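Just one protein chain is left out here, and the rest sit where they should.
Moving on to chain A:
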Amino acid sequence: MHANTNIPAKPFNKSSFVIRMTLLMLVALTLFGLLTFDYKDLVLSEAIRKTGDTLGTMLIEPHAKHFTFGEALGQVTITIGLAFLTTLFGAVIALFLALLTARNLSRPAVSLAIKSVVAFIRAVPTVLWVLIFAVAAGLGSVAAVIGMTFHSISYLVKAYSESIEELEDGVIEALRASGAGWWQIVFQAVLPSSISYIISWTFVRFEINFAVAVAMGAAAGAGGIGFDMFMASNFYFDIREIGFITYMILAFAILLELLARWIKRKLAVNA
């Protein structure tokens, strides 16, 4: 073979070719879009500077005008309460449903039925469920609790049942062969094996529910810090107050995370 023959380093690969072409096209479209936007009177540099200013005002000069610090604390507690209550309801109901859903503990037909219903519930966002229940219960905390619990159940059933399915079938077989009943197997083998996963998932859901509970205050009138945020932004146009509330929420989110970690570490040591 001649030294100057063109030998490709890599043989032609259709999928990498397609990926490369797609990326190229996206770059071209982005450039085209940026060049042909109708910017009206907006000057990009000006806009970026102003956004920075607003964020700066919000985060550097936070204040509370329409409520005291104590009141804000009370409101955050309400939001956490909403998150806690819905997670607790969700966890208890989901645990029982998960036992009926896990393939190693249940009949295939029952498992499949619950799995499909739960998948449908999960596909619809939490906020939408709250608004659906608001038709019957009216906008407010009742609709928020029911709607959030509903979605928490569907999320946790999937998480729990998959944790339970991690357990080897042999362990269940061994206990069945010694004459143990279903409930005994659940409490003596299944739960001890999967409790740390179950608690982990519950905390993940608690964090999600905290974020949703903030949004519910604004969107569904469920009260709590979310409602104050809604008022500050939509009625008082007070960006500094929003900054204050953002810090409150951030502080509590960090606190929850630390608490979750602490509990998980305790469990890892004892379990």
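Definition applied: a residue touches a chain if its C-beta (ideal position, glycine included) is under 8 Å from a C-beta of that chain, and two chains touch if they have at least 3 such contacts; residues count from 1.
The rule we apply is simple: contacts and distances are computed from a predicted model.
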| item | value |
| --- | --- |
| Undisplayed chain, where the name is taken from the UniProt record, one of "Phosphonate ABC transporter ATP-binding protein", "Phosphoribosylformylglycinamidine synthase subunit PurL", "Aspartate carbamoyltransferase" or "EfeO-type cupredoxin-like domain-containing protein" | "Phosphonate ABC transporter ATP-binding protein" |
| Selected from A:50, A:107 or A:176 as touching the chain missing from the view | A:176 |
| Where the unshown chain meets chain A, residue by residue | 168, 170-171, 173-181, 183-184, 186-189, 192-193, 271 |
